[in-house]
Structures are given as structure tokens and as C-alpha cells.
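The complex is shown incomplete by one protein chain, all other protein chains being positioned as in the whole.
== chain A ==
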């Protein structure tokens, strides 16, 4: 049984990089606004319950803002390492 025995920290890091890249390519005006997940649609209720969708939109927006520059560096390093070592 090798299915759950091949998990390493390295595969977790790879999966994390891929997921963050996936979140980072969601463009604000071309895509997110079209499906109703834009920034301007999240200023809804001023009550105490933001709701799951608003939280998710905030999360996507903050991940994109924070990780934009570090992702450039991390992706470059990954590309160089994969080219060199396969």
C-alpha cells in the first residue's frame, strides 16, 4: 500500500505553491467581477455576520495582494531548480 506513504513535506510545499499560484491568477475585473465575487460586491451587510462568501472573497483578495511579489521570487526559484534537477 503506497497510497498514503509517499507524502513528504516536499510534496506539501509543491501543492501549496500550486494552490497559491492558482489563487493569484484570478483576475479582479476580468473574472471575479463577472461571477459576482468582485471587491465592490463585498461591502454588503454591516451587521456582525459577513457570511462565508464575503469571507472567501476577502481571503482571495488578500492572498492576491500579499503573495503577488513573493510568488515571483518563489516561482523563479522553482523554475530554475526544476530545469536544473528535473
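Note that in this section a contact is a pair of C-beta atoms (placed from the backbone, for glycine too) under 8 Å apart; a residue touches a chain by one contact, two chains touch by 3 or more; residues count from 1.
Throughout what follows, contacts and distances are computed from a predicted model.
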item: Absent chain [UniProt protein name; select from "Cell cycle control protein", "Protein YIF1", "Small ribosomal subunit protein uS2m" or "proline--tRNA ligase"]; value: "Protein YIF1"
item: Residue, one of A:22, A:52, A:69 or A:84, that touches the chain absent here; value: A:52
item: Identified contact with the non-displayed chain, of A:9, A:25 or A:69; value: A:9
item: Contact set of chain A toward the excluded chain (per top definition); value: 1, 4-9, 11-12, 49-50, 52, 55-56, 59
